Structures are given as C-alpha cells and as structure tokens.
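The complex is shown incomplete by one protein chain, all other protein chains being positioned as in the whole.
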Amino acid sequence: MDAFILAQQLVNGVTLGTIYGLIAVGYTMVYGVIRMINFAHGDVYMVSAYIAAITLAVLHFFGFQSVPFALISILIITCVITGIYGWAIERVAYRPLRGSTKLAPLISAIGISLMLQSYVQISQGARDQGVPILIQGAFRFGEGQHFVQITYMQTVILIAALVAMGILTYVINYTRIGRECRATRQNRQISAILGVNTDRIISSVFVIGAATAAVGGTLVTFNYGSFNFFIGFVMGIKAFTAAVLGGIGSLPGAVLGGILLGLTEALFAGYVSTDYKDVFAFSLLIILLFFRPYGLLGRAEVQKV
Amino acid sequence: MSTTETTAGPLLQFESVHAHYGPVEALKAVDVQISKGEIVSLIGANGAGKTTLLATIFGAPRTSSGRILHRGEDISTLPTNRISRRGIALVPEGRQIFQDMTVEENLMMGTTPIGMGHFEEDRAQMFDLFPRLKERRSQTAGTMSGGEQQMLAIARAMMARPELILFDEPSLGLAPLVVKRVFEVLAEIAAMGKTIFLVEQNANHALKLSQRAYVMVNGRIHLSGESAALLDNAEVRKAYLGLH
Amino acid sequence: MKTPILEVQNVTMRFGGIVANRDVSFAAERGAITALIGPNGAGKTTIFNCITGFYRASEGRILLNGRNGPQDIGQLMTRPITGGSHLVTRAGIARTFQNIRLFKEMSVVENLLVAQHLATRNNLLSGVFRTRAYRAAETEAVDRAYFWLSQMNLASDANRLAGELPYGRQRRLEIARAMCTSPALICLDEPAAGLNPSETRELSEVIQRLCAEHDLSVLVIEHDMGLVMRIADHIVVLDHGEVISDGTPDSVANDPAVIAAYLGVSEEEVTA
Amino acid sequence: MQNNRLASLLKEAVLTFVISLILFGPISGLVLDGFGFRNELGRSVTLAAIITAGRVLVSLAGMSEIGKRLRSRLTSSNSGVTVNTGQERSPLLPLAVLFLAGLALPFFADKYFLGIAILALIYCLLGLGLNIVVGLAGLLDLGFVAFYAVGAYLLALGYQYLGLGFWSALVIAPFLAGLFGMVLAFPVLKMHGDYLAIVTLGFGEIIRLVLNNWLEFTGGPNGAPVPAPTLFGLEFTRTAKQGGVPIHEFLGISYSGDYKFWFIYVVLFLVVCAVIYAVHRLRVMPLGRMWEALREDEIACRSLGVNHVFTKLSAFMLGASTGGIAGVFFAVHQGFVNPTSFTFFESALILAIVVLGGLGSTVGVVLAAIVLTILPELLRDFAEYRVLVFGILMVVMMIWKPRGLVRLTRPAFFPSSHSEAGIALRLEPQTEAGR
Partner (left out) sequence: ADTIKIGVAGPMTGANATFGEQVWTGVSAYVNEVNASGGIDGKQIELVKGDDACEPKQAVAVANRFVDQDKVQAVVGHFCSSSTIPASEIYNDNGILTVTPSSTNPIVTDRGFETMFRTCGRDDQQAVVAGAFILDTLKLDKIALIHDKDTYGQGLVDALKKTLEERGVEPVLYEGLTRGERDFNALVTKIKSAGATAVYFGGLIPEAGPLIRQIHEQGLDVKFVSGDALAQTEIVTAAGGAQNLKNVYYSSAANPLEDPATADAQAALKKANIAPDNYTLFGYASAQTIVAAVQGTKEGSVEDQIAWLRANSVKSAVGDLAWNDKGDVKDFKFVFYAFDDAGAPVPSN
C-alpha cells in the first residue's frame, strides 16, 4: 500500500518537476548570457498556453482530429509564435537598456509582465479557459485499489522534455551558436570584436528560452487542461526558484533544480502538509544556498584577486 | 566585399577623427595612416587615448566626427561584428580572454569571422608559435597566468587570419623573458606579411620593432615619423624612454 | 638584527590539483623594500593573497610582527564570526591589486575616506546629529586624505570620479588609498604595469619616499626590472611556486637560475 | 538616396506588420470560447496596423531634423555620476517651502487625494528603506515586503494580543523589523548578487505564506483588524474604543472621518522628512560611504579593513527598520491587514520605485514613489486598460531614463583651512587610542 503511494508521489513530483525544469531553462539561458532575471518569462509561458489551446481549437475547426499530428503541429506552431514573442520582447523592452544599470531591464521586465497579463485578459477575457482531453489513459502497475499509474500525457511530457533538453544541451555545448552564447555571456564587447553578432545571439537566446517555455506551456495546457491569464505568476516564481536551486546559468542545473523542487513539493505535500509545502520549498532553497552559494550545479565565478 | 580590389591608398586611415566618452573628448582630430605590410606603433602617456583610438575602429565608442577608412571604405558606422570580417583583428588591452572557456575554445572563438574551415591547420601553427598553449590546451583560460593569457589572446586574434592586427599593450604585466618572446612573435607575425599596428608603453621596444610611429598626447597626434628618427628625438627620449 | 616585519614560513597553496605555491619561505625586513619577482604564473599574486588574507594558505604560517606584536595571519582569518581578511588590514597590512580595484563611481576623496573608516566615528547617531566630535573626526579624515593626495600628486583630482582618472593616476590613487589605512607593511602588486618609463621612474621615487619618510615596509611584485633593481633592498624570486633565489639585487641578478627562468640573458632590460 | 530610404522604410513597415500580425493573431484575433473559438481577426489586423503606423511615424520622425534633435534631447542621458563642485547653492529655502506646503496639504486636499498622498508617503518610506539596501549597499532584495508586513502585523497582532497602540508600535516596529532583517541577513550575506535576490524573494514569500497559513495566530486570509490611532489618549473614532475620549468630543466639534486621515498624514509626513534627513546624512557618513564602497567593489573594501559582513548587515537592518515603520502606517491607514497586501508584486513595485528614482538618489526615490502611486490612480479613467497602460509606461520610463529620474551627484570635500599646519602632527600613524 504505502509503497504504491510513495511511487505515485514520485511520479507526480517528477512530472511537475520536469515542467518546472522546462520553464526554468528559459530563465537560466537568458541569465546565462546577459545576466538578467527575465521576470516576464512566466507570462511568456502563459501566452504560450493560450496559443496552444487556440491552435488546437483551430485544428479541430478545420477537421484535423489525429492526436499525434495535432500534438506535434501544436508544439511546433506554439514554439514558433512564442519564440517570436520572446524576440519581440527583447527587441522592444530590453535591447534599448543594454549597457545601463543591471536593474533597469528587471523593472522593464516587470512592466512587460503586467502588459502581457493585461493584454491577454483584455483579449481573451479573465475567465478560466480549458482544452478538451487529448490523450486519455494511463500505464497502470498494480491492481485493484493498489496501483501506480503514469498517464500517457505524463509520458509525453517526460519524453518531450528529454528531447528538448537533449537538443538544447547539444546546441549549447557543441555548436557554434552555443559557443558564441557562452562567449557573449563572458565578454560581450570582445565577442563582438571577434566577429560575433551579439545582438543576434542575445535575440536567439530569448527565442530559444521562449520556445522552451512554449514546450512547457503546451504540455501543461494539455496535461492540466485549464489555464487563465494569471498562471504565469506562480509558475514564474517556481521556475525561477528551480533555476537558482540548480545554479542559475546552468542548463542541467535548471532541470535538476526543477525536478528536485517538484519532488520536494510532492513528497512534502503528500506526507506532511500541503499548506506549508511552499514554505518548506523556499526554506530548503535558502538552506541549500547557504551551503552551496552557487546552487547545485552552478559554478563559482572565477574570482581571481 | 573585403576581397575585391586592393586600392592604392592606405590600408587603414583615420581622417580627423573625434571621439567622446560622455562629455569627455578622448580623441581630437586624429589623423593616422597605415599601409599594407607596415609595422606602425603608437606611443603615449597613460590616458593619452591610445586604447580609445583602437576601440573606435570597432565602434566602441563610435566616432563623433571624422571618418575611418579601411581600403577606402568608411567603416566607422559598421556594426562591431562586421569589422573583423574585413580582416582586422584586435589583441585587446588586458588580454580579455574568455575566462570560463578552455584554451581550445578560445581559439575556436577566434575563427568566428572565417569559420572553422582552417581550424586544425591554424591551431597547429599557433601551437608551434606558443608551445605553452599546447600543454594547456584544455585548461580553463581564466586560471592561467598573465603571460599565458597574453599568448592566448594573440593566438586567438591570429585564428581569424587577419591582414591587419591591432595590438594594445601586448607586454603589459609580462615577465621580461616573456616580453622578449612577445616581441619576437610580433616580428614573426610581421614576417608572415601581416600589417601590424602596435600600441605600447614600452616605447623602446615598440620603436625598435616598428618602421613608423605616432606619439599621442592628450587625445591628439603630437608627433609622427620614422621610428628611428623618433628614437633620437630628445623630447621622446625624455618623456617616453625615461632617458635624459 | 631587527625582527623582520613579515615572515612567510613554509607556505603551500593548492587550488584543487594545481599547486600554486610550494613550501615558500621568506622574510620582509622592517623599513625596507622587498621585491617579489618571477615568471608569469609563478605564484606571486597567490602568495600575496595569502599574506593579505584573501586566501587561507593550505599549509604553513605567515607571521606579521606589527604594532600589536606578532600575529598569525591565518588565525586572524579563521577567527570565528568576526574573523576575515579585514582583520589583516587592521593588523597593519595594506595592499593594491594587479587589476586596479577602485570605487569607480565615488570621488577620489571618498575613496580615501572609506579607507579611514576605522579612524572616523562610526556611531550612527553622532553622524546624523553631527556632534562636535564627529565633525572634528571628519575634518581630520578629509585633511589626511588631502595629505596623501598631495603626496601622490593627485590633489588636483580630489573631487573627480575615481573611474574617470587615467590609468596611471588610478594606480597612484590605489596606493594613496592603501596608505590611508596607516599600514606598517604595504603590498604592491605590479604597480608599474601600464606605466611608461618616465612614469615608472616617478613611481619608484614615491615608493622610496614612502619607505624612508613614513616608517613603512614595502613588499612589491614587479616585472619591470629597472624599477626593481633601482628600489629593492632585497629580492625574492619565485618560479613554479617555489623560491629559487633570495638575496640582494646584485646576487639575484647574477643568479644563473634566475637568468634562465626569468630574466633572459641580456643586461639590456635591467638598465634600460 | 531618397528612394533607398523609402524602400527600407517600406520593408520595415511590412516586416513590422507581419510580425505584429503573427503576435496579435492568435491572442487577440482568435478568442477561446469553450473548446472552440470566436473569430475576431479584424481586431488583430487593426492592432498590427496601429503598431506599424507607430513604427513608421517614429522612423520618419527620426529622419527629419526636428525629430533628430528631439530624440537626442530625450535620450541625452543623465548617465554617470557627477561630483559637486562645492559651489552649489544651498537648497534650504525651496526645501522649507516644500516642507510647509507638504504640512498644509490636508487643508486643500479632499479625502481621496489625501488618501493617495498617504499612500505615496508610505511608498516613499518603503522606497527610502529599500534604497539603503539596493541603491546604497548594492544588495538586490526582492523580498522587502516582508519587513513591511512585519510592521503592519506588529500593530494588528500587538493590539490583539498585547494591547499595543499606534505609538508603541511605531517605536517597536523599527527594532522588530530590524531584527527580522538580521535573521534574514545572516544566512544571506555570503551569497552573491542574484542568489541574494532569490533568497530574499523566498524569505518574503515565507513570511506571507506563514501569515496566510497560521490561522490561529494571524487570522490567516481573514486578516486582522487594526485599531485607529490615538493622540495623547484622544481617539479618532466616532465612539471611543480604546478607553480614551473621541477627539471630536474633546474639542467639542462634530465628528468627521477625515480627522483620522489628517492625523495620519501629518505624523507620516514628519516621519518621512526625518527619514529623508537621516538618509541624506548617511550618504556623507562613514557608514553610508562604506555601503557604497561595498557596492562598488567588495574585495577592495575588504583590503581596506572594512568588515563587509557587519556593514551589509547594518544596511539590511536599517532598510528593514524603515520598511517596518512604513508597515505601521499602512496598517493604521487601512484599519485592517491581511496577507494580500504583501505579495511579491509589492516588492517589485518598491524596487521599481528605487530603480526609477535612480539607484541611490533620495530625491529620485521620493519623486518615483509619488509618480508610481499617483499614476495608477490617474489611469483609472482607462478602466480595464489601466494595468496595460501602467505596464507600458513602466517600460517606456525605463527606456527613457534607464538610470533613473534624477542624476546622481556626489558631495565635494575640501581640506580645512588650518590643515597645512596640522599635517605634520597628523602624519603620525594612528595609535590604538586614536580609534
């Protein structure tokens, strides 16, 4: 009995954590390259949820009913449009602030976050929206009342996240654009002098970050089925926490931090109290940072005196 | 666009260039010419504006008036990242290597303007020039000593196969032995047919290496001429060579 | 013989696998200028960081015989709760940095006033209400700042932003700021880097004057052999983290090991 | 040349139009309705057209001479810091006028306006507090609202459990909030920049969550009532509730709910003035200088013997104390507190005040606090577009003045007249007694 419950909670935690991780990647990428906490990221994720739902509605309208086709085309369309959102936000609100104080873009990001929420609220209404269940059913292990299950949707989430992370890790570590990202992060001026188009690199980081958030947004939309214009806020804070937990700036760290956070929440909620799970999560973060000031996988900045 | 014709004029030319940092005018009507294959050095006191002069070539800061011509084309409004594609490379003051990257990755970054096509070949050449880098090829660059970093910065600039290389105080903070080695390397690089524009505090070395030189004072070109002549100039000897 | 102001005893410093210093021992004499030279990456800055309390040496001991008697630097740093590198400064060691570290967005005087925070009144209330004692202490601090500025030939720049100054002046400002902590020993990390020969000459006179007039001991890292030979009373040479030579300028300059590792053959640089 | 320009303008316009259409198409063009959608694509085409037109106008304006000049005037940044020359005129007179005008405000303003003025002053206080932490000491604090909450709940719960009144809470709040600041600061000060930000954010959330969840003690989401203020035992309520005498009875005038707001306003105004003075002094005091030095370069500070832990701690505590005081005023003004007033967004707003004001600038903070409090009220006529416009304005203000509304200046210092003579004496290295 107990083992089944524990296993189920682990499944719950890992799924939630994977989603946190996917959103956290956006924070980490942007931070990694321009040292900016992009507080509008949660709202980009929110926008992507709407785009995914609208795309589904449009597909249904035109009579496309095949689930795998729908899922894949929604993922692609959502990533592309959300990516353009990421690009446009950077272009309009952050690029003019390059080279000013570090905090200016932070405030600008808060403004963008308000704008996006308000824009979606005005356009789509404040009420909760939903999508029909796309994939139903689950792998079940066990029998009767004693079982562990992983829904097909959860499986899709895990696979999609793995694929997305795999692609990203490869891009960052082994491709030219990844190297240029890392160079830009360390010294933008010199990178430009060496011929790196830093504006384009920064734009692409925002696009990639937004697209990853869109993967998260799409999956969340289809997994939980409901959303409104305000979901970005809580998710934003959680994902930011995950990013820092893992060491902000580190891609695998973001995923690890996300999963750790998801597991912590699930286990604490399951075995202690739902009321205080967030208090616990934040306390854990503070304690962890106390002992590892750069997060789990973050590297200390080389500080040669 | 860079491979079209080689005009008869100078490779790089400053035409009455002014530059500002906010309200401070750092360059005042600067005229400098560099022809293909030359070694030209620029000396001057601290804060004279030497680094600024090099930086304006890359548009940071941008010129507030005047033109910078490369092969006869005005490059002063081009985006920074387009400059290096024209075959100009900079070895920046204070080295500025990518601290968190390995030596090899730093070299890869150097190839940005021309792509990785000749990477293996060029890397081998750099390792010949700086055997020390070969030993440290996978060390994180930030943990290397100053001299090692300087060599890396030079090698990185060379990876783009530039025609014109700008050196900003390459001997800064290096041990005497290494300073000698760096100047030998400069000579070797010049022997490869590259054009060199050298900014140095170490006026003695710089003037000995170069054919022509400019002396900068307070943002203006104060003197210019054959290096050998400047070495004998009383004013230069007193102010920049510390001799009486 | 006088007790040396600083004794470095068998210091080893490791970074993970890298050994930056291995069993380094030397002493800096009181009232004299000791120079630390060696190839790039020899571990000079690292030993400096151990002396000034930025790193805790992996092994060995560093003793300061300052105003308060002999003190172990390592112990000052690891003292519970209150410990830290600031205690090393308070014990009487001041330093400058290889890469200039000024408070760029503060004025030149303010840079010096920060350095005197121990002398001025830190009491919050006395400051808010501007008590007489507070004002007196503040005036004195400003005057002392101006004194060091004029010593360094910087008085005309007093009310400019430190970041605006040309490099050479920033170097001198950093020394002036260090002097404001009233040290017994001052450690200079490549003070002449980026200066031209005539500026270097000026600087060497300043250092010598400090040493002679203000009862100061100096420990200096420098690659400019002209400066080193001119001012040093005593030279320690590091290579690969180890001391390879230790003695008077003459003996060191003619030490074949030093020539091979550091100087190269010619005499030219030494005299130029 | 002319043709070239037109062509590029056209290209730009088409590009802008296409991109805005992609952006606005799904969200404002296709509105979700149940599991289906409603077609409102006309709306997004209009939006895209507006954006494109705006873009073209800006480009055109940028080409014309007037536009160029206007643009350079607008963007001529007040970047950087200037050092005073020491010749500046003393601002005493205008300050005195401002002070008197501020004091006299209740006689001219209606309650709506006064209410907003009180809010603006509370945000001034919060901004000044956070300015110490972020602007002066350079520690990014995203959980400042925690200390605000501590002050507010101190009054509410203190009244409920201990019978504390407004005045005693006002005295205790800075100490209690400072204590909380210290508790937070200890684990936090080892951390760098953005890690500090998340930890403080977490701390702010923890405080809010505990206030929300600990039903038995704090009232949870139901909040807690706060007593009206008193003045020498005189109460501002219609009938006495705290054992005193209602002030209108004492003075023999008729009751009005406005008296309470007048009173709060005046006390708050005086406190804000006092804090402004103190912060202003701090900037030229050793402690304030050490904060700023720490912001500039921590390693250099340590090399000068500055105890960075203690110095950061003091900044955190002083900032927190100010926040605590603001909390007390907030509670007494609202007459009720609950956790919804202390969300992360509130922290963000206070941070926006500090940044918009120009990090470290006292005048800037005051200005920004007023702007950011009054702006949302002015925008009420935009109805549901209010938040949208507020967001846009926030971005625009940052782009327009990335370094804040007010240019930073630094004080000038000059040697005392008798210093030349005294130099020799003062040359002696300091002795122990000198400390």
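Read from first to last, the chains carry the letters A, B, C and D; within each, the first residue is number 1.
The rule is short, and it goes like this: contacts are C-beta pairs under 8 Å (C-beta built on N, C-alpha and C of every residue); 3 or more make two chains touch, one makes a residue touch a chain.
Note that the coordinates shown come from a computational prediction; the quantities given were computed from them, not determined experimentally.
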item: Contacts of the hidden chain among displayed chains; value: A, D
item: Touching residue (missing chain; options A:S66, A:T175 or A:T274); value: A:T274
item: Contact with the hidden chain (one of A:L16, A:I107 or A:V207); value: A:L16
item: Which residue of A:S73, A:T101, A:Q149 or A:Q189 touches the chain not shown here; value: A:Q149
item: Contacting the left-out chain in the complete assembly, out of A:T55, A:Q129 or A:Q186; value: A:Q129
item: Residues of subunit A (touch criterion as defined above) contacting the omitted chain; value: 1-2, 5, 8-9, 12-13, 15-16, 19, 118, 121, 125-133, 138, 147, 149, 151, 220, 224-231, 233-234, 265-267, 269-270, 273-275, 277-278
item: Sites on subunit D contacted by the missing partner chain, in the whole complex; value: 34-35, 110-116, 119, 212-213, 215, 220-223, 225, 238, 256-257, 330, 333-338, 340-341, 376-377, 380, 383-384, 386-387
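Here, only the chains that are shown with their structure count from here on.
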item: By mean Cα position, the chain sitting nearest the middle; value: D
item: Inter-chain centre distance, subunit A versus subunit D - centres from mean C-alpha coordinates, in Å; value: 30
item: CA centroid of subunit A to CA centroid of subunit C, Å; value: 48
item: Whole-Å gap between the CA centroids of subunit C and subunit D; value: 42
item: Touching two or more other chains - residues of subunit D; value: 79-80, 299
item: Contacts with 2+ other chains: residues of subunit A; value: 304-305
item: Complex interface listing, subunit C residues touching subunit D; value: 52-54, 67, 82, 84-87, 89-90, 94-95, 97, 101-107, 109-111, 113-122, 124, 127-128, 130, 139-140, 142-147, 158-161, 177-178, 180-182, 184, 214-215
item: Subunit A partner contacts - residues on subunit B that touch it in the complex; value: 58, 60, 79-85, 89-90, 92, 96, 98-101, 105, 108-110, 112-113, 116, 140, 142-143, 156, 160
item: Residue numbers on subunit A that touch subunit B, as the complex places them; value: 176, 179-180, 182-183, 186-187, 189-199, 299, 302, 304
